[in-house]
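Only one structure is covered here, and it is reproduced in the block below.
Every protein chain of the complex appears in place save one, which is left out.
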Amino acid sequence: MVKFYIDGKEVVANRGETILQVARREGIYIPTMCYLSKVKPIESCRLCVVEVEGVEGFVLSCQTPATPDARITTDSKELYEHRQNIMKLYDVNHPLECGVCDKSGECDLQNKNLEFRVDSQEFSARDQYRPIQDWNYLQYDPSLCILCEKCVHVCNEVIGDDAIEIEYGGYKSRIIPKDAETLDCTWCGECVAVCPVGAFISKDFKYSANAWELDRIPAACAHCSASCHLYYETKHSSIENPEPKIYRVKNEFEFETLCGAGRFGFDFENREAKKDEEAFKRAIEAFKRADTIKFTSFITNEEALLLQKMKERFGYRLVNDEARAYQRFLENFSQYSGKSLYTPSLYDIEDSDFIILMGSFISSDNPAVRYAMTVSQKRHRSEIVNFHPVEDDLLKPVVTKFVKHEVGSEEAALSMLVDILCDEDAKKRAGKEWLESFDIGYLSAESNIGEEEIEDILKRLKMKKRRGAKRFTLILGEDLYTHPRAENLAKLAGLVDRFSEFDVMLIPPKTNTLGVALICDLDEEEGEFSIGYNQKGDFTLSALGDGDLDMPALNQQEGTFTNIDRRVVPTNVALPYEGYVLNDIAKELGVSDKEYTIEYTKELPKEKGYKEIEFDELDNEFLNDGTEKRGYELEIKKVNLSRKNIEPIEELPEFNGTVIYRCEPVLQFSPFTNKAHQLRTKGKLYASETFLNDLGLKEGDKVNIQKDNITISIEVERDGFIASGAYLGRFDKNIDTESLFKDYRFTEVKIQKV
Amino acid sequence: MGSKVYFSTWKDEFIDNRGKPREEWAESNYNFPVQYNADIESKAFIGWAGLALFDEDVDVIKLATEYAYQYQVYSEACGRCAPGRWGGRILYDLFDKIARGEGEWGDVEHLKEVSSTMIETSKCEIGKTVPKPLLDVLNYFEDEIRELIEQKRPSKYYNDENINYISKVTAPCMDACPSHVDIPAYIEGVRDLRFDYSVQATRKTMPLAHTCGRVCPHPCEDECRRANLDEPISIMELKRVGADFETDHGLFWLHPKEPKPLNGKKVAIVGAGPAGLTGAYYLAMEGVASDVYDELPVLGGEVAVGVPEFRMPVDKYNVDIGAVGSLEGVNFITGKRVTADDMREFEKNYDAILIATGTRISKKIRAKNEREEIRGYWPAINFLDCINLYVKYGIPAPKEILEKNNLPTDKPYVDLTGKTVVCVGGGFTSLDVVRCAVRANADKVVMLYRRDEATIIKNTTYEEYHEAVEEGVEFIFYSAVEEIITDENDNLKALKINRFELVPDPDGGRPQLKKIEGADFVMECDILVPAVSQSADLSHLPPEWEIELTSWGTIKTDGKTYMSSRKGVFAAGDCEYGPMTIVNAVGQAKRAASVMSRYVQSGEITLTDEEIMEDHLRSLKVYDKKEKIRGWMPGLPRQKGEILSVEERKHSYLEVNLGLTQEQAVAEAERCMRCYYIAMVAV
Amino acid sequence: MESAFVIETIIKILVVLGLFSALAGFATYVERKVLAFMQRRLGPMHVGPWGLLQVLADGIKLFTKEDFIPQGANRIIFMIAPVITAASAFIAMAAIPMFPEFTIGGYTVRPIISDINVGLLFVLGVMAIGLYGPLLAGMASGNKWSLLGAARTAVQFLSYEVVTGLSVLAPVMIVGSLSLIDFNNYQAGGISNWLVWKQPVAFILFLIAGFAETNRTPFDLLEHEAEVISGYATEYSGMRWGMFFIGEYANMFTIGFLASLIFLGGFNDLGFIPGAIAILLKVFFFIFLFIWARASWPHIRPDQLMWLCWKVLMPIAVINVVITGIVMMF
Partner (left out) sequence: MNGLEQFKDRNVSQNYYRVKIEPYPKTPWERFKRVVRRSLRLELFVGLKITLMEMLRFKIHTIQYPKEKLPISPRYRAVHKLLRLLESGNERCIGCGLCEKICISNCIRIDTRPDENGRKIPTEYTINFGRCIFCGYCAEVCPELAIVHGQDYEHASEQRAQFALKEDMLTPLDKLKEQKEYPGFGAPTPAADKLIKKTPLAY
């Protein structure tokens, strides 16, 4: 804690906090062009210089930590003049195309020129030809670029793609794809978000609207369980068509990071929906007939509560396989960890010094976790160990140790981790049987995890601890929940959480899996007549617009999600919806007496940690210093520990032949992302180079994937981001991948070239 | 010292000899490169602190234009701050406009305005200092400028292509570093969390990034401008950060650039130590293949076998060696001792030879009864070889040596249990010896040093000396062995030791050591390790080559091209200079490789302008201890990395220095002021 | 003889009816033009050359316009009222000798429909009947503005009837006849014989009263828009309204003829000007005077109107008669 003074005001800085950070927190204004709070100070703009008493010259406030009792002046005549001169230099040869520039109206350069009253440019430099670069979803215009480097830093420090860099050349400097002809990255579009001028823009949005025309609707991203905060920006579709349309997505880029699916996959709304009374009547009849409701986790907490209420009233079976698996995993985990929920949040991951990731293809399962890991790697040089059968090259700059294990041997891996991470108490708790079955030689041989690899992890862990590491996180993913031995895995995870320094995080696989798992009482078996909600059933309610009755998509609904941070976050209606909603059905059935679905927000089950807060009272913003004020966090309750011993480790399953994985390609999460016009693509079998070579396939070949008596005909595409294996996604609803992957995310298939 | 100049505004001096005849010119206090090369005289010198003219007939405006242009060229390494990027461009454009004869008075005003903003707000010193000589030109040569503007004609030598403008970018730290590592660049890489850039910047002039991130004596830190403000930057530690990134993520290898394709030329390199490796690396970068010979079974030379594991873990060094070996054309041949015959063969078969054999013979301490045969008399190099080969590579110590020194032979390693070890010396090697002795479980370890504590710290590093003290090494200062006392079996028994005191020289010279009479004492010991210095083993040089040697017994070169008296035979590293630091060896080998790469092509010995300038700047001195620092907040402490606890490190060979944590490294990097300077000579 | 008289009279009636209807229309054209010129305008220009056919267009319009009777109106009276105005205006002309006698094919025509010896009295009397038109129209319209207009009509017409009568009394005393031909003949000796020289006050009074009787500016209070909209004619449209209109203009001609005959020498030859043309000039001068006054003067308030009538004009008229009488006695 350092006490000092800014403009006479006494302020206190925490350790390592810079002058600018303190000033921002205290609401004192220091102008900047290149400062971005989520990355390291960039120091290219030099606008944030301040005067310090007793120091000759100006001191850069963005990177200088405060010294005790320093007296700092943020504004003076000299400072103003120099800042003004800097702005003049920024204006040298900056094209005067504000008229068409997409950024006009929210452009930092415009704002600062106005602020420093630069209304004319008195010198110029010889100009040069700088063509606009066209990079898939993005465009880069070097002549507009002021080289603040925000994009480069965010790509390197937060995203982890490290896909762009500056081609140094003084006045000729520009942004170029790193080590490549053209940009090939995960298309998070964060460079567009952080660009203070119009140099980086979204090609789709280009020239279609101006900043000031768009209405901002704060919402939560509906694609994955990170439920990132974002704004849908809407405007009428065209002069002829007054219907509002989402033009783009923006985010609070200073504090938060969106992935490409969130940024470019925004128009997944159900456009066709009308109040079709006939269909509604049929739906009510179907509900009267049905004994099962099948649904996915692409619903809000309130809808989940409605489904639960229907179940309580009519005894429906609620079937949601993925949430059910997660629910059971969480329950078993709780019984051994003693906590009703996992504790770490994405912020904790960012602060972790040692992270072990297991059972998740994180770059497509949950990019937010990947970004958090990148931040921890870059900021704390954390050790990141990834256990997975599929090598993900995207994680290469992030992961410090990759442990490739055999498909299906997660139990072995987790057991070995328990062995090295936990103390003797844990082993005692695990029980004699388990301990007896723990034969490291056998496990190592079968899982292909070398003992020396485990030792190396231990060595790294010790090294980290010597260097004063404090936070350790074990992140577990969907592979484990769907694993045939999920129950045991959950218990082992519980042990790790309880008996080691490691905190365990269980990534919810889908948008609101955590919410559904907490709110709904899920069933295993389907009945005779089922109603599917965003899922095929005998009668289908669908937000995709292909069912028997239309439902609103998540950008047409208000409500809350329970996200990966265990936070209940609100989302709002971006686009109007004409048709019926679930609450209408519930009202018709006599289950609901509320007019709006959001009236249920305060009725979410308190025993699960929800709070009795009205929807309209939920915050949805970030404070000046980056504090997230969105909704509220679920309360973690104490759970009675189970006294049962953990079952012995079973013989590890063997997967021979061709094994494929179930995950989505980058930028896809579900049929909803695939519905968005920018992301729309055909489902393919994505395979690594080695996989293709092994099977003698080429990109573009058609293959038949066979399992039991199911055959899927599909095209093959090479995915350069994975170094081994192949995967199939579920985002293309025309391809029935469901039947291939009954439980586990890996499956043995036969692949034949057609 | 000093040179006659026509005009100078360098630093604080102002000499204006305009209108005076050449004989009456005043002398400057600074050592300007008046003579650019043996046969070329320079006309003018312009740099960060002003300009100096050596001739009346200099086109100052064109000089300034070129200087501004050179800033453009060098800022291509950057362009990362708004004032520098655009300001520099405008400086050049406007000066050029005036020099072309198209200028207006308004341009002069703009130049002044842009200069002042650059001086105050640029990111690095390069942007802050470039406007200084330009402003001098504007102020002192106003008449010339007015003439050009009014007469609308180009300046005198505007289109004269015979005048060359040769420039060089440097920094105080780069200047101090024998291998001229681009220190601000790799620190910037750390600061930007772009560790790949960091290690690439290091490898531009220093392939051994891991090694020199750990065991460099860092002369750069003594000339760090930050020291004028508070404490110097921890330059060495920061080098390691980038290098560690490479290994952590398995990004092998991050070379500074794509090596050129092999051009068919091949060079023999004798010795695979730092100098040999460096030579091979930069030759391969230039497309010259090389065979690297070493007598040891392992690569790395003295650093591999001499520097102990706890200071320089061998797996890290192997990464550096791997980086060299990864280049096409580099071929290692280990376990081959090169003889004079081989050398003769080499001359026939290769296009050039680089001798980098180092100094591997421990010198004697010049005590009475000092003989190699004494059981317990164990020269430092051999002592360290025995310990480290086992610790690092698992190669057991030769039984006969263990036996000679009365050590148990049943163990493959050196076990000093129950022994008293005395080391004579006071440099890095002696510290390594005593600390290794501690780890080899010696009962008592004593270091005898002729001078005082301050000198030992100056010769080594503060950290290392204190770590040794913490580990229990006993230091006896102002002492020397007078006589070695042995028993009947020629076993070492005890040492007779003299004590000295420092007597100030009445003439004001260096204080003299004077023996204190009667203060001698005898100390019992089992093993005596002389570690005072080493000399080169040059037995493999064919006598008929008549290679000139220095009085120190090393190969004589001109210190610039590193060619020995025999054409095509180059020498670099300790065998050229005498026992010195790794970074010195690297610097020499880098230069030698550069000269050789041209020599094998053209048969001529040349230096690049860059290299000539490097030498000139070194003699001019870049670092100015008295300079005041503007624009930086003082009082930010130098970051110190964690080290292993004494208990933990005393009994293991684990690396002692854990390095900076990421937060510390970044905080440290942020203290760097990026003191780049540009200097330019007109010839 | 009898039948010839009947035919002649019918022809005369038709000629008068037709001619004066047309003249009334033409007068509107002239009025619009003169007003326009005086106000630096052009007036109607679009229908026909210089807008000459505007009258026709207006006529067609009036004839073809919907005949509209308001719901609350007294239908019969409402329908009859305009007829009274028009009819009384034309009937009044029956006793006015328009021109000197002339001969067509040996047949001497006297351009008067009926030379009755109380011609002047007849004319004044019939014109007074014209009062019923607006009065009844206003009362029958079932509209308060109309009613107000009607009330004003009654007040104004009745009041100024007195002035008219008294002002004419003095000339009558001098001439000693009520026949307008006698008046004409009395002044046959040239301009110096014109009665206007003997009775200038009576002439002025007659003229003022004439403005009032014909509802012209500055006494156009009956239909004063700012106060009572269109007064009695508010609810009228089409030809019914047209009949009021024609009546008004016919009255203007009647007054013009009366004034010419009584005071300005009638249709006696005027120097080289034949009598017929002379009287026409005189009549047209009066028509022009009506228009001229409208272009120049503002109208007055109802109270000023009554004040003028009863407190100024009538006393003067009485005094004039008395003085005339006294002069004649001696």
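So that you can tell them apart, the chains are marked A, B and C in the order they are listed, and the count of residues begins at 1 in each.
Basically, a contact is a pair of C-beta atoms (placed from the backbone, for glycine too) under 8 Å apart; a residue touches a chain by one contact, two chains touch by 3 or more.
The structure displayed is predicted, hence computed values, not measured ones.
Touch with the chain omitted from the figure is made, among A:S104, A:N448 or A:S724, by A:S104. Only one of A:R71, A:K206, A:K587 or A:R680 touches the chain withheld from this view, namely A:K206. Within the complete assembly, residues 98-100, 104-105, 120-127, 132, 206-210, 212-213, 236, 238-240 of chain A touch the chain that is not shown.
Within chain C, the residues in touch with the undisplayed chain are 34, 36-42, 45, 292-293, 295-297.
The working rule: only the chains that are shown with their structure count from here on.
Computed from the mean C-alpha positions, the centre of chain A lies at a distance of 99 Å from the centre of chain C.
Here the CA centre of chain A is 47 Å from the CA centre of chain B. Between chain B and chain C, the centres computed from C-alpha atoms are 129 Å apart. Residues 16, 33, 40-46, 49, 52, 55-60, 63-65, 67, 70, 82, 85-86, 89-90, 92, 122-126, 146-147, 149, 153, 156-157, 165-166, 168-173, 378-381, 396-397, 399-400, 463, 466-468 of chain A touch chain B in their complex. Against chain A, the residues of chain B that register as touching in their complex are 71-73, 75-90, 93-94, 110, 113-114, 116-117, 120-123, 191-194, 248-251, 628-636, 642, 644, 658, 661-663, 666-667, 670.
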